[in-house]
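Excerpt of the complex: some chains, original placement.
Here the chain labels run A and B in written order, and each chain numbers its own residues starting at 1.
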Amino acid sequence: MQIKILAAGGTIDKVYYDALSDYSIGDPMAEELMQMAGFSGQYRVQSVLRKDSLDMDDSDRSALREAVLADDCRHIVITHGTDTLVQTAMALQSLENRTIVLTGAMQPARFRDSDAAFNLGGAVALCQAMPPGVYIFMNGRVFHPERTVKNRVAGVFEECT
Amino acid sequence: MQIKILAAGGTIDKVYYDALSDYSIGDPMAEELMQMAGFSGQYRVQSVLRKDSLDMDDSDRSALREAVLADDCRHIVITHGTDTLVQTAMALQSLENRTIVLTGAMQPARFRDSDAAFNLGGAVALCQAMPPGVYIFMNGRVFHPERTVKNRVAGVFEECT
């Protein structure tokens, strides 16, 4: 079992810099979370972007596409800011022969209480279990990009009706 | 999306009692982990057993079977001690029409560094994604009970060759 994890930034990787009294995006936490999980397959974490997902544009999404294509790994997890995660998932749907699962976190992985480890566990499981395609794992549920929205007020991902 | 979580005890739920200088099995941590994950479906956690899995016998496995059958939920997660987790998975294989995923942890969920949240996330994802049957999610990988062993020395689950 071989898994490739692409980190695009977002809340999951946020750190707190006292010098700025501000949050910023740090090294991908996927590395530490995979160690903690005792993952016994092979994996590689690649930091592609370090952006708040609201700041991502088309060229950023192209960079993610290129990173997926540059690797022949068939099991891909992408950690991503939640605000435009669905949009990026849509942009990757034309990629074939790969199971791609996007996830992120509502609370930084560096917090004591965070959904990051749970979400990454789900994404790692799904990229092994699902047929080729693009999926989202957030709030403990499996979503299909074209039928998903982030309800920003409630802070949850939902199926479109 | 409705998920039923059955807790059978094991390392994942271990607490430390200073009064005894010893550990013991506490309340199911699945409840707290699901809250932290912001699961947006419905779920219920039921504590069936509080045992080290080495101490489980046939009547304990019957109790777990009964607990599965007593509920008409089709997505079942079982948190379980790792030492006889495979054995219990085998004992549940005759149950039909349900996707049952067993998981546990090598380090108690109450530790700062634990595989518990990651494993539960994977199990929650798989019980939605897989066809009816019994599966194991440990060390970040999806296992089939009849082809799995816990390598106790290495502390990892492996496929049998």
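Assume contacts are C-beta pairs under 8 Å (C-beta built on N, C-alpha and C of every residue); 3 or more make two chains touch, one makes a residue touch a chain.
If you're wondering where the values come from, they're calculated on a predicted model, not measured in any experiment.
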Worksheet item: How many subunits, all of the same sequence, make up the entire complex in this structure file, 2 of them being shown?
Response: 4
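The rule is short, and it goes like this: only the chains that are shown with their structure count from here on.
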Discussion item. Suppose each chain is reduced to the average of its Cα coordinates; what separation in Å results between subunit A and subunit B?
Written reply: 25
Worksheet item: Which subunit A residues qualify as touching subunit B in the complex?
Response: 1, 3, 33-34, 36-41, 106, 112-115, 117-126, 128-130, 137, 139-142, 155-158
